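Step one of this worksheet: look at the structure below.
Here the complex is missing one protein chain, while the rest keep their positions.
Up next, subunit A:
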Amino acid sequence: MNSTLAILAILDGISYAALVFLVSVGLSLIFGVLRVVNVAHGSLYAFGAYLAATFSLAIAPISPWLTYPALLAASIVIGVVCGGFIERFLLRPLSGQEDVLQLLITFAAFMIMDNLQRLIWGVQPIFAAEPLRLLPNIAVFGVSYTSYQVILLPGVALATLFGLRYFLRRTLSGAVILAVTEDREASTAIGIDAKRVYFVTFVIGASLAALGGALASPTTSLVPGMGADMIVLSFAVAATAGLGQIEGTALTALMIGLTRAFVIYLQPEFEVLVPYLLMVLVLLVRPFGLFGAVQVRKI
């Protein structure tokens, strides 16, 4: 592998890791607080991507620069509407019942959303690359790369990481979420409305998944099935890190993103296999993930 390909692999890996982190950290946050593995998370990613593309295509003729707020708006709309609906009307009625029911209901939501997606946006690929084209290419060690992927995406991922850290550790809302994560009943006994915390957390997690999809939309063609691919991958990242671990998810996303990128250049037939191989290897040695701990729930 020559140095140009190595730099390309690193840039590809960082860009991909940023998207995977956004989706995985939402999944991890939801699991950390609600103890629900949200199978519909991939659908939220896909809906975020499709709605962002719809908004972008509609607003670009007015001003191409408005496509950036359109990406953000799409994420928030999907997070609040779809995420809010799933938590309030599908998960909350099952509160206190067996965990497997919550897993099954999110699987049902995934199936319904997958079909809704085909119904609303059809099965033909959709392209909405305006936000990608607006930003210039930059040279990294002599290799030209889009600044959207190498600066904007990692920038948003880092802002999300530090923003989440600040939110959880420095604000009252974050403290309340941490308290409910640790002990729902003890939280209620000091006046915390755990149901509201669950709702807000789910909406934040869903918005992060949709943000990942929205930011990915200019870089790829949108096709049915993209949500299924992402839920499997983001689950692999979250499980490898240890479910509920925010910083660990960031490092694991970077590790898996870089490994995958190098494999694509060196042995492309193993691209799909690598993240899951890493997950299996890690879980065999550390069943609670690289950064997870026994009986300790962290977010």
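The rule we apply is simple: contacts are C-beta pairs under 8 Å (C-beta built on N, C-alpha and C of every residue); 3 or more make two chains touch, one makes a residue touch a chain; residues count from 1.
Just so it is clear, contacts and distances are computed from a predicted model.
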item	value
Identity of the absent chain, which is to be given by its UniProt protein name, from "Cytochrome c-type biogenesis protein", "Cell division protein FtsW, lipid II flippase", "Branched-chain amino acid transport system ATP-binding protein" or "Acyl carrier protein"	"Branched-chain amino acid transport system ATP-binding protein"
Residue among A:Leu66, A:Leu90, A:Leu103 or A:Ala179 that touches the chain left out of view	A:Ala179
Touch with the omitted chain, as defined above, among A:Val100, A:Ala139, A:Ile190 or A:Leu284	A:Ile190
Residues belonging to subunit A that touch the chain removed from view	172, 175-176, 178-179, 181-183, 185-186, 188-194, 298
